[in-house]
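Contents: one structure, followed by commentary.
Of the protein chains in this complex, all but one are displayed in their positions.
Showing chain A:
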């Protein structure tokens, strides 16, 4: 037992667990391992469950209760692919989490799944919580979607919260096109005394016009 060489260079795995892992475990055992007190066992369970039917449901149920950063990272990595519309609401709930890693993980997951995000953007746009709307804008800023500029225009034109509008303009400063010039005057008149909004509008105008020359 003591002479056994590790197959993979994973630190801090207990010998008992390593030995146990050499034998096939059932899905039920792996799901049970997700609730182990040992974070190494939980991380291996995530890895071994990945790709199995219904694994995403199990991972999404586990995420709000997980406190180890490396396991959270493994869970989000496992969720990157094949996420479906039915999982979206659970991911979007995490945008309201006080746990920064969960929140940022949910943002990144949505950025990697633009079509699923697109199906929910209208709901997020009208969320009561301005922080959630700001996170929605953060996702839009990095998502590769043909509607991204249009969504940001809607935030800038219609949202009543100056920080949401300010964040939408932050993102427009990066991806604005000539159509943005048409909305800027309206946005400008909505917040005439807001120095930051006026600053970014001026910046966007210069950038778009400069890009045209």
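We adopt the following convention: a residue touches a chain if its C-beta (ideal position, glycine included) is under 8 Å from a C-beta of that chain, and two chains touch if they have at least 3 such contacts; residues count from 1.
Convention: contacts and distances are computed from a predicted model.
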Name of the absent chain as recorded in UniProt (options "Hydrogenase maturation factor", "Response regulator", "Carbohydrate ABC transporter permease" or "Probable sugar-binding periplasmic protein"):
"Response regulator"
Of A:48, A:68 or A:131, the residue in touch with the unshown chain
A:131
Determine which one of A:25, A:96 or A:194 touches the chain that has been left out.
A:194
Quick one: which of A:36, A:50, A:77 or A:104 touches the chain that's been left out?
A:104
Which residue numbers on chain A touch the omitted chain?
100, 104, 107, 130-131, 134, 162-163, 166-167, 169-170, 173-174, 194-197, 199-200, 203
